[in-house]
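Just below is one structure, and these are the notes that go with it.
With one protein chain withheld, the remaining protein chains of the complex are depicted in position.
Order of writing sets the chain letters: A, B and C. Residues in each chain are counted from 1.
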């Protein structure tokens, strides 16, 4: 019983950090801010490094590792602000040919009840998987029969669900099938589109609850990495910047902001790592709630520590904040997450 | 247009402060902690000073002042932690004979929907007024016909309301009529009982909405006074107590706690004073919400500034916190208040 | 305590409201935010209309109640913001009025009031933010001129300003607060380079200003030489005082808009959000009352709001951020993440409120030391 990463896991995390530092350092990050089109060469390199195939069996060309290892690697991606549909690529590596190697970029969009219906990097995806809720009235696709031929469905909104209720909950889409609403993404590194409707022409058998759970956990890991990075940025700045003749980190007001930031990271990290070990739904939801809070509030506190400099476009602080806001809306979060955690208290009468 | 008290009002407030300092100084306060029975002589002295008759017409022996003046006096009572059914005495001064002079001590208990049903100083009250909501299903009395003779009703809970819905919303009770549930009050200065049921034998025609509104405002003024006092206590302590070779008020962590306390007071004061001028329902509710927050959070921050000393029974900090918790439950507060303030945003489409 | 207005004040309000109803429809279309010359013309044109109608100096030398009515009514009517006239009307102008010579007042104030001159502020420097007194821009006396070299930052409207209220160090040997002077620098003087400064909220509103041996006549100094710190404090107390009146009115209107939008899109069914909006209603109502309080108090103290402005500024900057966080909840994911949504853009801008014009940390120090009298420390 030891929640800390093993030596092997630390080595894995370090190699991910090194790869990202080499291939996605600050210059590349700022270049991506100006042109967020996905770097396909980097994507293939991530594929070659096992980023997507990490949990596929070695027999299938994968690395054969587990969810805890994936979480450590995603934490690094979050630290580095690496853009792109990373969660999709990782979770669909065993489902969509070419995803595991990074040859093909695949998107994943949650259109279930409360799903954000947002599609990351729509221009860069070679294909797209839609996941819905099972059962009637839960989804907003055009229905399997709503369109014919090879064009996208023409429906412009959510009609009544005509599916049987026990059909598949996932649909494959070519990138030009869905009807999209334009959206100027708040995160300059992550172009977005909102999916208005899409044809249910190509159903896919996927374990959607599991997919959602793992997407939630990996998104929490990205948030955790960002939260950890913004503490470092705040501490670096506070240890360097002088005002009133001293480094501002000597002021309690700054010191205590930084201390609270670290606490959020440590709490979120305990929750995320533990959830990756059990893989259970509730710990995953709890981890996302805490990692969301850590990422958003740490980015804001980091901005406050940076003062006016933090408010500039040139500082990286806002990139962390905007990405944290984006991830907050992805997968399980907010009201639904807290309701699920509350409900569990009633169910859990016997255990602690 | 000037929200600040006039010279006359400042003089009124000062004289209230002087009276309370003279008659209810720290020794009396601590004596009351050990024996919270009401000091009837002090009560009569408050009556003689116009505390209860403040807003009665001069022709009726009152002082002929207005709600803003009452708010200033109640702010002082809150500062001094003066115990007793002050709000009741003031609001019923024109209704219950002897209340205006302080000869008789009268209680006031809100048993409407969401009313706390708590009775302050039950042992000390000579009589008690119950206020209910108008309309069916809103009240929990025994009903006008539920008891006969001169004893209290025997009903032990809330039955269906048998009133017509447009009858009176207030009932007079002798102190031994209601059925009470025991309660060891968290506030050592304020004994409490919970009213389980009571007879609706002696209806009184009162403007209950107005009574509630003014009770809410005066309670907010008490909270404001307490919040202002705990800032002073924190500042006094921080300016005197030395640790690490300096007065702890020199530490930013302490300084910033105190600054936030003052801000809460200033915001609450603006809201309470302005609401006393308009007398309208929504500003009153908003003022109570902000004054509640100021009183509770300031008492807690004051405790934190005092450190271990603040946790002792001998320090007065806990008396402010416990009273603030008590007042938080009295009259409009919490969910209902916030819902009313939200609803007003919709209604208020035209105005700002 | 009195919330009523005198008949004269109510009359002023009625006439102003009437005038606004006529004047606003005659205004040209608002320029694009990136069209600097257009914005200059628009903002100056509006100030000229105000001036011609007798409302040109309401921002600083009117009785407090009239100023409040003016700010309230212009905001309610949807009149243009003070915009490019901000520094002239609310910073430099009042400072010159209070500290300048008769000649200086005659030279600089009428063009500000008539809508003929745009001013910008040259206070902050890269290494002098919260610690403004650490400023290093040097002014060396050479005959009747100062020769100025250094760098300023967070200068808004620098691209279109005629004048800059500039803080410079005139005595590098003196204690930090004693060697500073306040100058009016013409922005067309040789040696000035303006470079736009992009913020996280997008297009450039601010600029960096580089000064390379810029000559400014000694006669352009307001206040005594080396006494600029005291002069500056006058200006800053204005900034922390009534500068936000219009914004609070606007926030209250936004709050109503949030509620109606939430009801329209179904988010109103969430009691957590509803109660949050209700609480913000109490908050902004109280902030409005606190402004009225401060205006009343400032009137008595001679027009310059005191440290009480820090109390308002701290709570308001926090409340404004909470307002736009609530807006993100109302909008839902696709609105909160859409940079083209007005409320989302405002949410980004709101992030500067706890930093600009004195961080919240600095304001808390001011309150603790100047109002509460706690001992100075780190």
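Methods note: contacts are C-beta pairs under 8 Å (C-beta built on N, C-alpha and C of every residue); 3 or more make two chains touch, one makes a residue touch a chain.
Keep in mind that what you see is a predicted model, and the values were worked out from it rather than measured.
Of the listed residues A:29, A:95, A:202 or A:274, the one in contact with the hidden chain in the full complex is A:274. Here the missing chain is touched by one residue of B:126, B:232 or B:329, and it is B:329. Screening A:60, A:176, A:314 or A:339 against the full complex identifies A:339 as the residue touching the chain left out. The missing chain lies against chain A, touching residues 1-6, 9, 68, 231, 235, 238-239, 246-247, 249-252, 254-256, 258-260, 262-263, 266-268, 270-271, 273-274, 276-278, 283, 285-287, 289-290, 335, 337-346, 348-349, 352.
Where chain C meets the omitted chain, the residues involved are 270-272, 275, 377-378.
Where chain B meets the omitted chain, the residues involved are 116-118, 181, 183-187, 192, 194, 242-244, 246, 250-254, 300, 303-304, 307-315, 317-318, 321-322, 325-326, 329, 335.
By definition in this document, only the chains that are shown with their structure count from here on.
Here C is the chain whose Cα centre lies closest to the centre of all protein Cα atoms. Per-chain Cα centroids separate chain A from chain C by 39 Å. Spacing of chain A relative to chain B, judged by their CA centroids, is 50 angstrom. Counting partner chains per residue, chain A shows two or more touched chains at residues 251-253.
Counting only residues that touch two or more partner chains, chain C has 361, 364, 378.
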